[in-house]
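Here the complex is missing one protein chain, while the rest keep their positions.
Each chain gets a letter, A, B and C, in the order it is written, and its residues are counted from 1.
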Amino acid sequence: MIEVAVFGAGRIGTIHAGNLVKAPGVRLTCVADPDAGAAQALASRLGAQVATAPQIFLDDKIQAVLICSSTDTHADLILAAAAAGKQIFCEKPVDLEVARARQCAAAVEQAGVACMIGFQRRFDPTFAALKARLGAGEIGVPEMLVVTSRDPGAPPVPYIRSSGGIFRDMLIHDFDIFRWILEDEAETVHASASCLTDPAIAEAGDADSTAVTIRTRKGRLCQINTSRRAAYGYDQRFEVLGSRGMLQAGNHAPTEVVASTAACVSRDLPEHFFLERYRAAYAAEMAHFFAVLAGTETLRTTLDDGLKALELAAAATTSWREGRVVRMP
Amino acid sequence: MIEVAVFGAGRIGTIHAGNLVKAPGVRLTCVADPDAGAAQALASRLGAQVATAPQIFLDDKIQAVLICSSTDTHADLILAAAAAGKQIFCEKPVDLEVARARQCAAAVEQAGVACMIGFQRRFDPTFAALKARLGAGEIGVPEMLVVTSRDPGAPPVPYIRSSGGIFRDMLIHDFDIFRWILEDEAETVHASASCLTDPAIAEAGDADSTAVTIRTRKGRLCQINTSRRAAYGYDQRFEVLGSRGMLQAGNHAPTEVVASTAACVSRDLPEHFFLERYRAAYAAEMAHFFAVLAGTETLRTTLDDGLKALELAAAATTSWREGRVVRMP
Amino acid sequence: MIEVAVFGAGRIGTIHAGNLVKAPGVRLTCVADPDAGAAQALASRLGAQVATAPQIFLDDKIQAVLICSSTDTHADLILAAAAAGKQIFCEKPVDLEVARARQCAAAVEQAGVACMIGFQRRFDPTFAALKARLGAGEIGVPEMLVVTSRDPGAPPVPYIRSSGGIFRDMLIHDFDIFRWILEDEAETVHASASCLTDPAIAEAGDADSTAVTIRTRKGRLCQINTSRRAAYGYDQRFEVLGSRGMLQAGNHAPTEVVASTAACVSRDLPEHFFLERYRAAYAAEMAHFFAVLAGTETLRTTLDDGLKALELAAAATTSWREGRVVRMP
Partner (left out) sequence: MIEVAVFGAGRIGTIHAGNLVKAPGVRLTCVADPDAGAAQALASRLGAQVATAPQIFLDDKIQAVLICSSTDTHADLILAAAAAGKQIFCEKPVDLEVARARQCAAAVEQAGVACMIGFQRRFDPTFAALKARLGAGEIGVPEMLVVTSRDPGAPPVPYIRSSGGIFRDMLIHDFDIFRWILEDEAETVHASASCLTDPAIAEAGDADSTAVTIRTRKGRLCQINTSRRAAYGYDQRFEVLGSRGMLQAGNHAPTEVVASTAACVSRDLPEHFFLERYRAAYAAEMAHFFAVLAGTETLRTTLDDGLKALELAAAATTSWREGRVVRMP
């Protein structure tokens, strides 16, 4: 039996905790959260105890920790968990600063523990199937990737203000998709951005609409377009052009009803937001983490993936702010 | 806490048992099956006991039974369960004989217990959404219903031989869809059928391909086409033409990947068979049954629905065998 | 240069005349119509003369006639044209009476002239492609055919009253599709029908909604569902289930625009009615007729096809009126 502690009893911590208790041979032992009520509620519901971070790191029975707390706590918790020899699952991003993320990477490597970063999109049934078919050579060698990533609406401005900016907060997932799909590293990054949906976002120093182009070392091209607002809901698509064809990953809809009226032929909107769209992905990613700990699978999203995505986010931010193309080291 | 016993530890019994243990306030207490090993395996996995039918019916703590055993046991178990005052969930069909199903209906009514029949399609997200939108008047008054219902492949011939024939075994679901969607009763039934996929099915006295037309009391028309074999998998669609438009329910696909190659633009096949397609429906139907017992919902598929579908199956069988239109009483 | 006369300067005559003048080596010489103004207008626009039927039949330079006049004149004109040795293109139906159509068939055969019946759907790009792929064995042996055929709205009641009834007037095309696609003849026909869209149609002795089932000599099954009214426009689809898969022919839309709003994801309605949907088919059918006359193609829709479709329409009418299955001779 693997005993697990969860840091963070908020929305994503609750999802992961709910999924981990379904993994065979896994037990949720402790929940930690600055909000004592939230911690207690989650712990009670799943038969766990409330604990503090020090208690968790000192408890030798606890083998693994899920870091689902606020972004500014990720690095400290990774460092402490690595020092305590715990296996680590950490939500994205590792940190807002590249240097700090590198420090985490070093610590994790030295400790010899697993550190999985929560890029759940890799576990989405549609995205994973596309990746597998691409890998099987169905469309030959990949040449271009176009990623569309739009939220149904922007988060509150205070959140945006401390988010590290749209490239670190939102496109971090798209940068990971880029690396995962093209299996290549960026040579140059160009980012353009605007604030089109809410002037308060501009006042907070951020943008809500972005257009990024990455050219890889092998000369492959990737374009990412992102918006904080799509009136029709969560839009998560990408397409890969290869030497022998194209693979496209589309949105998921709640139902397959088609209505034909005097006005039009219509279908459902996409699933509303990430909790709906990535429900299966969250479950699959947690199952994967424990399969890795059980030795039956090897880690598919590492801290290094988190670091590389963060480097791209930092480069895109620079490109946007300075109006120039950024060359990756 | 509602204690429940399950009759039948086969494929469908295992699905229902797995879903019932997720319902709040519900506990699986006993499993009964002539195959002791199967019963023990299911019971062990879900923390229940193996028991015999008499033990179950005599156990006052057991409030509800799920009848998931072979069709020829349904009526006996319904009668015994009703006599014992148990709440009943029974897989379709109630019985192969209309008279026997009527006897069950009378017993259930007299006992005042709930008896839900497992027409899980009513709980499919796509079908249920279509029904709700139809009920909301989106396409006006329904006029025509076209049901397509095809299995990926035929069951073994011995199964077919004791199945009561394709109309009772396979179309029973489609007859229920007809009544549920059009909210009207059949006035005339015409059925044509052929054996086109395997001569052994004809030798067993059955058909594998059918074409049924029902005209309702209100003059609405319904056509059902069915095959035991679709090379592309499980095909479960229907469409309703109304005075102001059409609603279509399509198949579900495992992923939303689209591939474009030099050959064609292609998508996934539909989900392979009923276990995949109706996974969500089975879960929703079980949740509904216990919500009914908890008093928060009212029964949506009754024994009377099972009886009416069976009457249509019997009429269709007669129509096919005698080559004539059958008028319903 | 083939000189051609057109009988009927109405909607369909105008379409055919417009297409024939594009055929190489073909000239429109004469137009005949009881409505002298209509005849003159069409003739003037296309550089032809107005003429009477006798003038046309006596004019040896005219090699071919297009019969696009009202249904009750078809048989007389076919007989006269055959007697005069003209090549014939005639709009469907040959006649409302089977006996009369047979008389035409005999006359045409004796005269040794071509007589093409205007089943333009066979020339629709989508339908023709499906037929070719079926013939190439893409889905193995055909087993079931489901035809959906709905008009955007009913014609005026006076038209309906003299139309021969919905089976002769509207389903004649669907009966031809059935024979063309399954390449088999009907053994039994069952038709059910209702009047659901306008009571005046019932008062005129007709139905507006039909459900037909045909079982072929080889045991194949065909279902046809038809309505005089679809709020969303002209609905012309069919699908064939074969031993190795399914081919579906869908509607054509004017554009490929998809709109996603807060309400839904929507597409264009189908092309509004037959003039839009079958524009390409009408052109292709006329080109085919003159290619036959030029000896480069062989006739793809014969008077016998018209006769067979009419026999099915008559059988369906009987089935509906007498509430029984009709066995074809």
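Everything that follows uses one rule, which is that contacts are C-beta pairs under 8 Å (C-beta built on N, C-alpha and C of every residue); 3 or more make two chains touch, one makes a residue touch a chain.
The structure displayed is predicted, hence computed values, not measured ones.
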Selected from B:21, B:79, B:269 or B:291 as touching the chain missing from the view: B:269
Of A:70, A:110 or A:243, the residue in touch with the unshown chain: A:243
Touch criterion as defined above, residue of A:192, A:302 or A:318 at the omitted chain: A:192
Sole residue of A:209, A:236, A:255 or A:301 that reaches the chain not shown, by the stated touch rule: A:209
Hidden partner chain, residues of chain A it touches: 139-140, 143-144, 146, 148, 150, 188, 190, 192-197, 209-213, 215, 219-223, 225, 227, 229-232, 235, 241-246, 323-325
Residue numbers in chain C that touch the chain omitted from display: 125-126, 129-130, 133, 138-139, 244-252, 254-262, 268
For chain B, the residues touching the chain missing from this view: 230-232, 253, 259-270
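Convention: only the chains that are shown with their structure count from here on.
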Two chains sharing the most contacts, counting C-beta pairs only: B-C
Centre distance in Å when chain A and chain B are each reduced to the mean of their C-alpha atoms: 40
For chain A paired with chain C, centre-to-centre distance based on mean C-alpha positions, whole Å: 58
Residues of chain C whose C-beta touches two or more other chains: 230-232, 235
